[in-house]
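Before I ask anything, let me first share the structure, which is written out below as structure tokens.
Excluded from the complex is one protein chain; the other protein chains are retained at their positions.
Right, chain A next:
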């Protein structure tokens, strides 16, 4: 059966559980690049402020959060300036939320394209995570600017030796967002219920993700202490706190929690990947 080996590829009705062709993904690397480019270019086309919107969003959210949660609700942010504290939370959260939201729309928003042309479907969520990185880097730059400002103003903030962990932290956030997003996008193809769910679930999730309060505040709270696990088991809360700790030395940086986070993210990612891959082959029939 020498002849069999010469086929470039086979399309088979029976698929193995894990069927990811890395070589093929590599062949399509230019597409990945062009998708990222397209996302970045087309996001703010025909707007006057263009990429400035990337700055305006976190800035205003940061100001509002500071006013509401720190000035009115008087949530303590420890030694860190409340605004910087919130900005850190918002930056990390918005990266996660962007990964999750955009990925979870993969099939729905690309239905037209996917129904016409074949390319490795995974390219699409990957490009989302990367183009979200562009937005994140602008926001990190803003964060750094305000950081300097507060340092100059005499705030006692300093980065931590755990800062080396930052790239890994980002990777975990991306993997987590992608994994959950891919899973949801796969479920959405057949059952639209998930699309409705994800809309308000992300908003609610933000409130239990320690974006505008530290986990310690929950732990020390008289009324909420017994619900600390809600926040502590929430991987995104742990990641946000870790980010604050490494930059502001204010937050939570516990290896067991971070290990739990990484394992959970990886599991979610692989489950998402497998489901996504499976769905990608047939979703056009059900969407």
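Here is the rule we use: a residue touches a chain if its C-beta (ideal position, glycine included) is under 8 Å from a C-beta of that chain, and two chains touch if they have at least 3 such contacts; residues count from 1.
Quick note on the criterion: contacts and distances are computed from a predicted model.
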{"item": "Which of \"Lipopolysaccharide transport system ATP-binding protein\", \"Phosphate ABC transporter, ATPase subunit\", \"NADH-quinone oxidoreductase subunit J\" or \"Bilin biosynthesis protein\" matches, in UniProt, the chain that is not displayed", "value": "\"Lipopolysaccharide transport system ATP-binding protein\""}
{"item": "In chain A, positions touching the absent partner", "value": "3, 6-13, 15, 27-28, 30-31, 33-35, 37-38, 41-42, 45-46, 112-119, 190-191, 281-282, 284-286"}
